[in-house]
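Here the complex is missing a single protein chain, while all its other protein chains stay put.
Each chain gets a letter, A and B, in the order it is written, and its residues are counted from 1.
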Amino acid sequence: MSPSAVKTSHDQSTQDAVRAMSAGAGSAERLATPVLQVADLAVSFDNSSGGPRIQAVNGVNMTLFPQQTLAVVGESGCGKSVTAMSTMQLIARPPGRFDRGSILFEGRDIVSLSEEEMLSIRGGKIAMIFQEPMTSLNPVYSIGDQLMEAIFLHQKVGPDEAKRIAVQAMKDVGIKKPEERLAMYPHQFSGGMRQRVMIAMALACRPKVLLADEPTTALDVTIQAQILELLRELQRTRDMGIMLITHNLGVVAENADVVCVMYAGRVVEYANVFELFDEPLHPYTRGLFRSIPMLRDTRERLVTIKDVTHDPAEFRKIPGVIPWWPDMPAGVRPEGAPGRDEHVLVEVRPNRWVGCWRTPELEARSHRRPSLDYRRGDR
Amino acid sequence: MLSYLLRRLAFMVPTLLGITLMVFMLLALAPGGIGAGLAVQGGQMSDTSRVAQMQAYLEDRYGLNDPVIVQYVRWLGRLSPVKFGMRDLRDGNGERVPAPRAIDEPPLAKAFPVPVVTVPSVVIATGEGAIPQFKKMQREAEGTRRDYVGKVRLFKDAIADYARAAGSPLKERLNGKGGADPRDFSDVAFDHSNAAWPKLEKAAADMHTSHTAALVAQTQAMQAFRAHPYPTSGIPLIPDVVSLDTPDLGVAFSKNRPVWDLIAAALPVTLLINLIAFPISYLIAVPTGVLASVRRGGGFDMFSGFLYLSLYSIPTVLAGVFAIGFLANKQYLGWFPVSGLHASGSEAFTFMPFTDASGVWQRGYLFDTLWHVGLPVLCLVYGSFAVLSKQTRASMLDNFSADYVRTAKAKGVPRKDVVLRHVFRNSLLPLITMFVGIFPAMLAGSVVIERIFSVPGMGSLVIEAIDLRDRELILADTFLIACVNMLALLLADLLYAAADPRVSYD
Partner (left out) sequence: MQNRFGIKDFVFLVVLLATLGSVWLSMVQKTRMELAQQGMSAKLADIEQQVAQVSRKLESGAGVVRGATAASASTAATAVSTDQSWARPGVKVEHWAAPHCAIDPTTIPGFGMGGEFTELFEAQPAKLTPYISSDVYSTRVLDRVCENLSTFDPKTLRLVGALADGWQIDPDGLWIRAHINPRARFSDGTPVTSEDIRWTYMDFINNPLIEAERARSTQDNLKEVKVVDGLTVDFIFTEAFFTNILIALGNPILPKHYYAKFEPSQINQGTGITMGSGRFRLSKLPSGPEDLSNQWTPGEDVVLVRNEQYWAEKPALERMRFKSIKDDLGRLVAYRNGEGSMMLPTSPQFNKVIKEEPEFEKSNYALKWTNMRCGYSFIAWQCGPRSGKNLTPFADKRVRRAMTMLLDRERMIRDIWDGIGIVSKGPNNPESPASDPAVQPLPFDQDQAKQLLTEAGWKDRDGDGILENEKGDKFTFEYTYATGGEISERLARFVKDSYGKAGIIVTTRPVDWSRYQELLKLRDFDAITMGWGNNAPESDPRQIFHSESIKEGGDNFTQWVNKDCDALIEKGRRTMDEATRMAVWRQLQACIAEDQPYTFVRVAPWLRFVKRDFGNVNTYKTGLEPQEFFRVSGNAQPSPSAN
């Protein structure tokens, strides 16, 4: 079922949009309430060398639905980790600062919550796993201790019950002989096992959202496949949304439902995975795909992203809009709307958003925030 | 783990040997030599020859005549629990009784032939009479030996006079101090017409007479010794060759008391002060460091850093002077006592404080000691905060940016627990390393503080020993410090293994 494109004003509350959507859709097959909504988020950091503030995230929008895997793709420094960490208020303030925007979790704005209130959300409702399993576990405590720490924080249970939950969590992630393993220390595990432990720790309290920040980048390919399959499995059984942050397009292709491509702190493209891979609309995305070397390729020189983004023709492929790009080739950059942010995320086709330059025409229109309740199985 | 321990302990032995050998050689090479503290003041003696004899006797008693390496081996032999040779006896009071020492041959036996000595046989008493007979023989042996050693010395002086009278080339054979080493004169045909000859001849005759007496006495005493008037000491492994016995640290010749007694009296005092001081310094410095690292750059961080560095910069002597001049002086604050470790008459105190019949609160021994120890501990501790707290702070800051801290935060661990349970626990490791650097400091004692507050601890003991070149005391102290140093390093490694599960010894 494809969600109808409902045009709403960009300052209408999401609740209205949701109500409108469900009213319009009329179908109760699936819960269409997004579990996590990032709306116009902007985060900046102090510039230690004295210059202007560094804008890490500049007006990012994305929506995550239950049992959906949203892949956030981009090169290093595009702001994807910052987005995820802001979700849990893990950004140190100072030097960081929320400039504007909101993050709604199950309808509640969590950007403005106090530290105390966040404590119950972190780990309990939203969990995060990180890139380096080798160092992400505390080397001086046993993994049993660390698992149970997570459990005790969010569940009022006694030590025996907690142990049982921990053992179960380890079983769920596929660690054999979990009772024995509880007393072991992280350095006694291999990388893949440690990541499993991290996952077990993250999922022990049954969160609604799992933020996975490059979880397999540091692992070898076979383990990578196992971990991702595990994640898919767990998502299915637990009714959990996963925000998968990665720069690996292969992982995206295999695992994502919806893809959000970011660059320089902004979203440049947002679509479901199949449509994105079939036909990338933004020059940057095209450049990404074209630069992947193909097996049967006989060219001597690979295509670079710059080859694509420096080609003015690439920017004229979508009628009515010019895709936003900070380093435009000569003569293509349009007039922006004065006094407004130069970038706007436009739904150029149904359920396909592209980041474009905010021309006066685009400024006049209202734009729906990206929201795709899509899963791969829907195809 | 056990094999690791054993290996470490086994490695200690060669290290200790090397350390003691080096210290021994340094002492021997130092100006003043070993036993400079034995230098005899002439004072009221009637004759320089008497002084020379006494000097010779003292050197003989402490074995200072032998080459340095022989002295070292002898010292080692006394120290080691494995003993070679004849076993000592132990008398009724537990004192060690060694065998009577052998008498050396008189020098220049070729030019001055030694008369043959026949030792009259003597009946060795058994039972009741054994001990008195042995004591008498011991006294005789000691007296005659003393006499003989003195006569040998006079003989050497006579050779020196002869050489001086004979002029060159013989005169050149004298050593730097104007004395004569008989071995340098072994090829000399002595000229009877030399002015100093009669004296030399007489000195030789005296020497031989006393040698005979000494040899007789020693032989008889040795016979009595062999009959074991007292029980033997130690555990034999191979009878008369190898045995086990308690180590003997020797007698300190500057104080004329067994080294062990001196150390046993001084060590508890030093330990008391240090064992109180070191937890205090840790308990204040470490939490301050943690707090400073958490609020880095904040008011507390700056203030504590400033305060500790200022304290660190105050020299101990100045601090001691201030402490005595203000805190102990009744004209100013007078909160603490001036010196010593106990009040006069503290033996009569009860241990715990109580209120006596007239309603006066009596301090009690425990509080009296703590009160006296207060100022020395304060002076010992005030400078140590800086290093410890800075180290803690740095280590904590390092660990704040660690990945597992991020994980912990993501799990929802409250900030306080993140700092204390995760970050602090990992920052402990450098602190453990520092912790065992303090053990050697404990043994050395704080010399300055002990001097200022008249605390009779290890520090003042060692400094006096070094000043007077008291070999036994210096060596024993070096040995103890080296031992404890290595044990402390071992402890550090074990603690490390306990603290950090990644470390294991197999």
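Simple rule for what comes next: contacts are C-beta pairs under 8 Å (C-beta built on N, C-alpha and C of every residue); 3 or more make two chains touch, one makes a residue touch a chain.
Since the structure is predicted, the reported quantities are computational estimates derived from the model, not experimental observations.
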Missing-chain contact, candidates B:Arg74, B:Lys202, B:His228 or B:Arg257, resolves to B:Arg257
Of B:Glu59, B:Asp91, B:Asp181 or B:Glu201, the residue that touches the missing chain is B:Asp91
Given B:Gly18, B:Pro115 or B:Gly325, the residue that touches the chain left out of view is B:Gly325
Per the whole complex, from B:Arg74, B:Lys110 or B:Arg139 the residue touching the absent chain is B:Arg139
Missing-chain contacts on subunit B, rising order, are 30-33, 36-37, 39-55, 57-58, 91, 93, 95, 138-139, 142-143, 146, 157, 176-179, 254-258, 261, 265-266, 269, 272, 275, 279, 320-321, 324-325, 328-331, 334, 337-340, 344, 347-351, 365-366, 369, 420, 424-425, 451-454, 456, 460, 467-469, 495, 497-499, 501, 504
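Just so it is clear, only the chains that are shown with their structure count from here on.
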Per the C-alpha centroid definition, the whole-Å distance linking subunit A and subunit B comes out as 70
In the complex, the residues of subunit B that touch subunit A are 402-404, 406-415, 422, 425-426, 499-502
Subunit A residues touching subunit B in their complex are 88, 90, 115, 118-124, 127-128, 130, 132, 135-142, 149-150, 153-154, 185, 187, 198, 201-202
